[in-house]
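All protein chains of the complex are present and in place, except for one that has been dropped.
A, B and C label the chains in the order they appear, each numbered from 1.
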Amino acid sequence: MKTDPRQTLIAAARHFYQQGWMLGTAGNLSAKINDGSFWITASGRNKGQLNSGDFIRIAANGKVVEKPNCEVHPSAETSIHQVIYSLFPQAQACYHVHAIEANLVSRFTDEDTLTLPPLEMLKGLGVREENPKVAISLFANHLDVLRIAGDIRKRFQTVTPSVNVLLIRDHGLTAWASSTEEAFNYVEIADYIFRYMVAAWKISI
Amino acid sequence: MKTDPRQTLIAAARHFYQQGWMLGTAGNLSAKINDGSFWITASGRNKGQLNSGDFIRIAANGKVVEKPNCEVHPSAETSIHQVIYSLFPQAQACYHVHAIEANLVSRFTDEDTLTLPPLEMLKGLGVREENPKVAISLFANHLDVLRIAGDIRKRFQTVTPSVNVLLIRDHGLTAWASSTEEAFNYVEIADYIFRYMVAAWKISI
Amino acid sequence: MKTDPRQTLIAAARHFYQQGWMLGTAGNLSAKINDGSFWITASGRNKGQLNSGDFIRIAANGKVVEKPNCEVHPSAETSIHQVIYSLFPQAQACYHVHAIEANLVSRFTDEDTLTLPPLEMLKGLGVREENPKVAISLFANHLDVLRIAGDIRKRFQTVTPSVNVLLIRDHGLTAWASSTEEAFNYVEIADYIFRYMVAAWKISI
Partner (left out) sequence: MKTDPRQTLIAAARHFYQQGWMLGTAGNLSAKINDGSFWITASGRNKGQLNSGDFIRIAANGKVVEKPNCEVHPSAETSIHQVIYSLFPQAQACYHVHAIEANLVSRFTDEDTLTLPPLEMLKGLGVREENPKVAISLFANHLDVLRIAGDIRKRFQTVTPSVNVLLIRDHGLTAWASSTEEAFNYVEIADYIFRYMVAAWKISI
């Protein structure tokens, strides 16, 4: 991971915004640097037009270690990124977006996992099986984000997720990976699979 | 609010046009200036290609106070903007667009309010509750726009809307806010929620 | 109408192509000049990348009067444009595109007209009524385009269409207007209404 990932995060956020996944300032992206801290998007910024002043650097313990000026505040969901980096030391980037289809599929089941269809695209999430059966983890949404972060930590301490993507009901998806490029691909692939699922559900196939 | 908001309105209109929300010259955007008057898009212009000559300045009492040439006419829906600024003195911008999903959800109920789903995105409209229950105001469409404006004034004089967005049936959505940036975000978020609602209705979740 | 409308047609075709309405070289656009002849897109060209050599000029009687080189051939559907200009002398532009929703709504009825929903957007097609009831003309598709053109001529000689748009089943929409700008708006508005109708049909509202 190069020292400063902010230009990469700005480009990813602009692309995700244009796809409709970060509308109305929603969502947050982060990437780790060598010392274990991570840069994360500040709260309340238009994700289609970020600049390098719209980020805050957070230590592994959650403390703010660098911010460009006093007007920026860390995303309310920083605690989720912190939990992901803590659970999965190989993770170098963590992307959280609010795609509509992610919210729709989060209502397809009351269980805490959602079975994915056996699409070839699963290969892009690292699943290489004939007719794969993969399930993704679902978490309840809460006004108190620390509660969501706690639920994720608790479950993933005992259950290893089969893919590097999770869903928060009525809220959005979070993907993590060992590089920003891979995290970007995971978001695209997850959204693709959720759009397939919504369309397939409509036509009962 | 800076003195002349026209460049901001031109950029917002171009973006909304590209999203399919201002097709065929539909919709109108306005923003207030310091003296209490507001600039509003002229009638019949392609909203993807506005220039500063495509706006008219209207006093708080509805009179035209400035227009670049004799060929521009105020939008037929100026009276709705006037009512919004009169009802909500803190409003600095008012955006009205014709998104398809806004029209579709306006048919989901015969009541004069429409309940929104408890999505995380509601936070962007200022709703900060666990499992929020929010309803948006619906108004009937009329050929005579003054009648719509009168209905809005009458209802909002006695009922305070829970979010800064309203729907006119078969017509479109109107959002207002204390800045052009916030009004832009409200339009994006409202459209997001309506698209979710149309998709959720289709699949009965 | 300015003497040479080809740059305007090139820009319109590029935009329509980007909307998915002129894929795989489908569709054709034309505009009249002062002497009563019209420029029309040549057959088999990528509509996203036209240049001025990709047009042919056709006299009111259907004869080719100008073509940039021997390799261009008039669109197979030139006869439909010719009929429109002959029936409606005020028409200065005629745009034919293959939008998916136009094909879908053409299957909503077996009648030869299709009722449109009472959307505010109808104002952009010139309909100014309270709760308007408007129907659009539907024609059968045929391999032999002359047969389609003949059907249009025959029906519109006795029945005046209520809006300047018609549908050919399983094929696409045709809009005509007194300027290229207006024809462009009519295509946008017709597609908007058809997309509304497809979505409304799905959810039975």
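By our rule, a contact is a pair of C-beta atoms (placed from the backbone, for glycine too) under 8 Å apart; a residue touches a chain by one contact, two chains touch by 3 or more.
Just so you know, these numbers come straight off a predicted model, no measurement behind them.
The chain not shown here makes contact, within the complete complex, with A, C. Across A:87, A:119 or A:143, the single residue that touches the chain missing here is A:119. What chain A contributes to its contact with the hidden chain is residues 117-121, 124, 128-130, 181, 185-186, 188-189, 191-192, 195-196, 199-200, 202-203, 205.
Against the chain not displayed here, chain C makes contact via residues 20, 23-26, 46, 98, 100-101, 103-104, 107-108, 141-144, 168, 170-172, 198, 201-202.
One rule holds in what follows: only the chains that are shown with their structure count from here on.
Common neighbours of chain B and chain C, by the contact definition above: there are none. Note on chain A versus chain B: their Cα superposition corresponds to a rotation of 90 degrees, in steps of 5.
Distance between chain A and chain C, defined via averaged C-alpha coordinates, is recorded as 45 Å.
Listed for chain B are residues 202, each touching two or more other chains.
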